[in-house]
Structure formats: C-alpha cells, structure tokens
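As you look at this complex, bear in mind that one protein chain is not there, while each of the others sits in place.
First chain written, first letter: the chains are A and B, and each begins at residue 1.
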Amino acid sequence: MSDAPRPAIEIEEELSGDMGSKRMIVNFGPQHPATHGTLRNIIEIDGEVVKKITPEIGYLHSGFEKQSEYRTYNQIVTITDRMNYLSPLCNNVGFALAVEELMGIKVTPRCAGIRVILYELSRIADHILSVGLQAMDLGAFSVMLWTFIERERLYDIFEAVTGARLTTSYTRVGGLFRDVPSDFESMVRAFMVKCDKTIGEIDEILSSNDIFVKRTRGVGRISAEDAISFGLTGPLLRACGVARDLRKDKPCLGYENYQFDLVTEAEGDVYARYRVRMREMRESLKIVDQALKALPAGPINVDDPRISLPAKDEDNKPAGGMEGLIFHFKNYMYGHGISPPKGEVYSSTEAPNGELGFYIISDGTQRPFRMRVRPPSFYNYQSFPRMCEGSMLSDIVANMASLNIIAGELDR
Amino acid sequence: MSIAERAVEQVKALFPDQVLSAEVSAGQPFVCVKREKSKDILTYLRHDEELSFDVCIDITSADYLNQGAPERFAVVYNLLSLKNNGYFRVKVFVPEDDPTIESVAELWKCAPWAEREVFDLMGIEFKNHPDLRRILLPDYYTGHPMRKDYPLRGMGERDNFPRYVGEENA
Partner (left out) sequence: MGVESWLPEGLLTTQLSKVVNWARKNSLWPMPFGTACCAIELMATLSSRYDLARFGAEVIRFSPRQSDLMIVSGRISLKMMPVLLKIWEQMPEPKWCISQGACASCGGIFDNYAMIQGVDRFMPVDVYIPGCPPRPESIIDAIMKIQEMVDKEPLKRA
C-alpha cells in the first residue's frame, strides 16, 4: 500500500468541466442534524437525483474491542452500555448471555423473567425514539417530543431498578446487579397503559398522514434477496417480508413461553419499516404483560460462589462467615474471578436494530482473549447506497432515519 | 444432526487436505482450515443446496501471537443458514509473514465493509477486494491496533492535533 493517504473518492474529471451541468458532490455529515450520530455521506448528485453515495464511518471509533481485552468480564458490561446507547439493557443482556453460554450456566427463572421484561422495555425505548426521530426529520417535531416523554417514563423505571437512566450496567455474569424494587410491577403497568395510548396517538397522526405516506412509501426499497445478502437483520429484514426473528428462531430466557406475533411487511420501503416498528412495540407490550404475570419469586443470581457474589447479611457483610468472605475476595482479586473455560462462542440476540452478536474467545483467564461485537447497524448501513440509488436528495434523509443507525454501535 | 455438524462433515469430505482441525466449543462445532482454498470452501458452503449458508453474519479476525496456533492470524467467518436456521464457523489461518487472503466480496454483499475493518484493525490484506482502505481509523493512521503487540494507549496519535489559539492570537 502506498504511504500517502488516498482520497475518500476519486473525483472524475468531467465534473469540473461543463459549467452548465448540475452534477456536484455534496458532503452530508459528520456534523449534521439529520445524520443520527456521526456519519458522513459523500453524495454525487445530478440536479436532485442521487447518482452515487459513499458512506464514511469511524467518527466514533472508541476501541471497544481492544479495551475489552484488558477488562474482566463483569467490567466489560459497563463498556457494552455505550454501544447502542438507546437501549443499553439489550446490550447488557446480550453480553451476559454470551458469557453464560460459554461457561454453560443457566440463569434462575426469576433472573430470566426480569431480563425479558427489561429487554422488551428497552426495545420499546429504542423503537419509539427511532419513530420519533424519523418523524422529526420529515417535519413532525411534536411527535419527537411525545416520544421523549415516553422515554422519560422509561428512564424513571430504569433508574429505580438499575440506578442509572441511560448507562445501566445491570446484568452480571450469572445474574443481575440487584433485585427489582417492590413496586416494579405497578410502575411497569402504569407505564404500559400510557405507552399504549401514545403509540395510538402517533399511529393516528402519522400512519395515514398524506405527507408522511408520500415521503415514505416507495422510498428506499430493497429486495429480500439483497437484504439477505447484505446481512440485514431486525426490522429492516422483516420489512422485506423475510420472517426471521431470533426470539422465535433461537429463543433464550424463556421467550418460547410467551405468545407474540412475528411482524413482517412486504414492501421493504421506509413506510414498511415504520409499520414494523410500530407493530413490534405493541408485541413488546404483550410480552411484558405476560412476563410480569409469570414472574416467579426466587433468587436472581446463580448459586455458585465462583460466579456470583455471596449475599450480604444485615451488617452488610458477606453471609456465610469466613467462607463467604473468602469467596467475596476471590471474585474480585486480581488473578481470580470469573474465568470461562478455554474456547469460543458466538451468541446472538434480537436487539431492536437487528441481530446483536458477541463472538468471545476465552483463553481460560479472567480477561477475554478476543471480544468481538457483531453490530447490526454496521451491516444495515452498508446497504444504504443500494437503497438510495436513483432516488431524490430529500429521500436520503427519510431513508437514513428509517435505518436507525446508532453511531456508537456502528463504530464501536 | 445439526447443520453445523453436517457442514463439518461435508467440508472434511470435500477438502480433506485443507482442514486443520474440527472442534466443538460451547456446543458449537466449527472448522479450522488453511488459507489456500478458503474461498472455494466458502463458495461451496454458500451455494450448496442442502447447506445453503446464504447469510454471512460476521467476518472478523483474531491474533494468536505466542499462543501455539497453526499460524499467527485467523480470519473467522460466522455463517448463517436461513433455510436450516443454523450457524456455522470457519476459521482460516493466515501466516504472519504474508498476511493476505482472498476476498469473498462476490459471495456476500456484506463482505466488503467487514473485510475493510479486518484490514484496518488487524492488517490482513484481501486480494480482489473492490475497495480496500481504512474504514474506522483515519487514512493517515499507521499501525493496526487490534494486534496483540500494539499498545492499548496507542503510539501518540491521540495527542497529535493542533491547539486552537484563537483568531486574534493566530
């Protein structure tokens, strides 16, 4: 490779020639209100029609994977929060499940139930904000404010349960940080009622609105074949008619016991993705309802002192006397702690954006040898040029909002 | 028999001299191969009627410096078959003195960016790639951070920017 940095795109000579031609190169990002996060698109347009888009990413590359090699498994949970920062609990649960699969641990039923409830609430948080930002980009600013009110209600619940609004770091390998408070069920049920009403209001205002429909129907269409080849997953794939949902195809945490529909639409355009997200939010509310009813009592951490911290007694000392104290130390001392056996695992869950996968190689020590995150936004964004070929300049904005690219996940 | 076990069998049967080992970890079978015919193996897995791994979920890499692995670098392909609803992993070992491998951009449309990332962070070049350049780090960056001998805190790139002194003082 030559030493000099290559330009991002090779500018063709013909562009600088004819003054009467309307071909030009426009830069869209990385600092722009309509790019959700730090993305850059170099767009070649001919009048209003887009000829070629070259996306450029990496403006938020934070070295997550290298950093994870220097952290213990429970410390990495804090790093996973910062990837998809709209639904951090989904990342936490996904990571904990990957390590548990590597170690062969099965969590307690109560832990599984709580994880499912929080996962689905995070999914609602992500989808509702995505719909809100999509509406804001197309001009409906009030919808974004309504969705933020719902997110604030969810933040109240997350804060009561995990201690933080956004960066929750709630799961641990083999269990959770702490049990839910006693009024958890009433808080969640109160939220569900209001959320249902808000989803209905957004539906009423957007789904049959002439302007919204005209700007989204037929825009950014991608065929099912292309979607599969590009590795699209999540609402984007289901909007093309492919019935793939990891909650049905590879269920974990007891998802097989809950009744919900797999939502698909046929067209594969921006409007179809919007419909998929709206319908998925209603399915998530159904799952939360069933999970709340079925939530059993019991411990939340696996009963293995090498993995979970011992419980504390009334004096806030580790229970179990001297042995409890030793186990407590051994969980944290340098050189001791959770050490999965040598091996590797690829484990994935159905995050709001698609298939969030964790590929972990362990060498038997407390720090992973290689921690790879398979980010759904990365593969979703790669199909963006294909979706925008030949469309108008303003369709790019509608399209980008429908992809729900989270820069933290895209660049890691 | 799961699709992954079937795939291991077929790969061992059709490319016996290329397979270094077939292992199972956390209940997931995978196969480690040499890099000479890596593209042929992946083409077979992609186009076979029964196996039909039509989705490439992830392409990544690992650096086995001083770990006793067959070669230093490994390019890992995680594949998914929608028809059979199963995953499979192929690990291709790439030597340190010639870190190049054939690109699979023609097989799956999701490969170009994933391979660019492997090139950017690990330094493995992909032959016949449509557009091989850095994706996550700036163009002027030298070095490949995910290698085990690269320091976590970098080699001074993060301190190397001009300081803003204000228009009146410039």
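Basically, a residue touches a chain if its C-beta (ideal position, glycine included) is under 8 Å from a C-beta of that chain, and two chains touch if they have at least 3 such contacts.
Predicted, not measured: the structure shown is a model, and the values here were computed from it.
Among A:R23, A:K52 or A:R165, only A:R165 touches the chain left out of the display.
Annotation: of A:G58, A:G113 or A:G220, A:G58 touches the absent chain (contact as defined above).
One chain of the complex is left out; on chain A, the residues touching it are 30-33, 37-38, 58-63, 66-67, 78-79, 81-82, 85-86, 144-145, 148-149, 151-152, 155, 165-167, 407-408, 411. Mapped onto chain B, the interface with the missing chain covers residues 137-138, 141, 145, 150-155, 157-159, 161-164, 166-167.
Rule of thumb we're sticking to: only the chains that are shown with their structure count from here on.
Separating the centre of chain A from that of chain B, both taken as means of CA atoms, is a distance of 23 Å.
Only residues 25-28, 30, 54-58, 60, 62-63, 67, 76, 78, 82, 85, 87, 89, 108-110, 112-114, 117, 121, 125, 133-140, 145-146, 150, 152 of chain B touch chain A when the two sit together in their complex. By the touch criterion stated above, chain A contacts chain B in their complex at residues 1, 5-6, 8, 57-58, 61, 63, 65-67, 70, 101-102, 104, 226, 228-231, 242, 244, 249-250, 343-346, 348, 355, 357, 359, 361, 363, 369-370, 372, 374, 378-379, 382-383, 386, 411.
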